[in-house]
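What you see is the complex with one protein chain gone and the rest in place.
Note that the chains take the letters A, B and C in the order they are written out, and that residue 1 is the start of every chain.
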């Protein structure tokens, strides 16, 4: 199977998981409050929507960076991808949890659920890359640049410890952890688009 | 990354956001009324569905017009697109708000929410185009026709003020604003398909 | 814009609308009944799901037959497609209506809603084809076979009257209309796959 085939399926899951996030934000029932008041109260939902959407967007960009280095996919690689995409498609659930409970006494459980999902996602992402470049570069394009491959490997290293760290923070402080999830996404976008090399500029 | 890659993801988000709009229209519970009566009462939902679907369709057509002028995408462009698509995927929420509340005392908050979403969408759309043609045409195809590029730039100029204007109207008059959202979409479809040049007629 | 571009978006809408149909079938709450009993009672939902899924599948096949004859798309054609896809994406709503109400006193309103949706879909489908072949074949491939084009035109002629007819039946008899919707789909599948020419067999 070519990696092009995998991309169609993966891009579908990325796009759908990201778009389903909108179901996080529910049309409020009004009691005695005005709609304006209720919409203002929903702000954790908007933030959760935005953070998860951008996070999925970042992972989508990285997933393509990986596939660009490969010359094909074997079945083991496909199934690692299925497990990885299973995590991506799950993200709308902890996003809703976090939006609903972050400011309540149950916020820490929601933050841990969110953090665990992203930690496991990052683990599968690294597993996918390690498998592809392992065994003497078993799936790497024959003309892959070793310096670039090393750079990619290094750039993926912080993902798991960062999300694991934020998850541990969530055990004690839900709102701090929630801010960290947002900061991680923001730092990534800024560092990779403003300061980063733009090696993928040309087709 | 080629712009082809971005198109797959973007087309996914466009198609899913548009199709999820159908969840705006909910199967009514019947009290003492007949289903025919309840279905007739749902007309704001049908109109909201149609206006948002056509609006997303218009933005989809414009997004392709942009990508056709580009020779590739860098990371900054990708992330502007992620933020832009985050707005597109959000549209089903204010659509449901508007359908539910337009004819109530809370209609103005719903109209403002709808208008703000489209205004921010238009801002990101313009940002995307400005970034692509800025820096001496940093992402433009080398054979891009300057006259056509200028024409595109001019054609995108009214989007933000029009939606911002309709949003301000919504602060005072929900139903007038709702009509404006529909009129903007209708005018665009008519002007671009009946009176417009059809420059994209051939592959 | 090439017709390939349109296909990505259209196939997305077709696939999502068809897959969202599963939300027609809701997990039942059990009162005093067993789940087996409740699942058996849901049979109209299963039938509605199947009929709508196959109907969308048929329209998808026909949409490709159309695009195969075209050399490109202009903006008018694109916007006719947007309106056409707006109807396709709407189908899950009347499907849920029909599944919920077909066997109640309100079944006729549900059948009419379902029939109207498919009638309008068929009208836009014909409009799309008429526009493409009108004006001296304005969008037709230059090597399109006139005999085949005529055959396609003829094969699309019965769609609108058939669905309009079934809708009128629905004004009087919900269940008879529902059976007709299924029979139309079944006859199409049988006639086109078992008895029909298989002209699209080769790439």
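Operating definition for what follows: a residue touches a chain if its C-beta (ideal position, glycine included) is under 8 Å from a C-beta of that chain, and two chains touch if they have at least 3 such contacts.
Worth saying up front: this structure is predicted, and the values here are computed from it rather than measured.
Peer 1: Looking at A:86, A:168 or A:183, which residue reaches the missing chain?
Peer 2: Counting the whole complex, the residue in contact with the absent chain is A:86.
Peer 1: Which one, C:14, C:101, C:125 or C:163, makes contact with the chain that was left out?
Peer 2: With C:14, C:101, C:125 or C:163 as choices, the missing chain is touched by C:14.
Peer 1: Which listed residue (C:49, C:77 or C:114) would be found touching the missing chain in the intact complex?
Peer 2: The missing chain is touched by C:49.
Peer 1: Just checking the interface: what residues of chain C touch the absent partner chain?
Peer 2: Per the touch rule, chain C residues meeting the hidden chain are 7-8, 11-12, 14-16, 18-22, 25, 27, 30, 34-36, 39, 49-50, 53-54, 57-58, 60-61, 64, 68, 189, 192-194, 196, 198, 200-203.
Peer 1: Could you list which residues of chain A touch the chain missing from the display?
Peer 2: Those residues of chain A that touch the unshown chain are 1-5, 8-9, 12-13, 16-17, 20, 71-76, 78-79, 82-83, 85-86, 89-90, 92-93, 96-97, 100-101, 106, 109-110, 113, 139.
The definition used in the following text is that only the chains that are shown with their structure count from here on.
Peer 1: How many Å are there between the centre of chain A and the centre of chain C, using C-alpha atoms for each centre?
Peer 2: 36
Peer 1: For chain A versus chain B, what separation do you get between their C-alpha means, in angstrom?
Peer 2: The answer is 26 Å.
Peer 1: Which chain C residues touch at least two other chains?
Peer 2: As it turns out, chain C has residues touching two or more other chains at 16.
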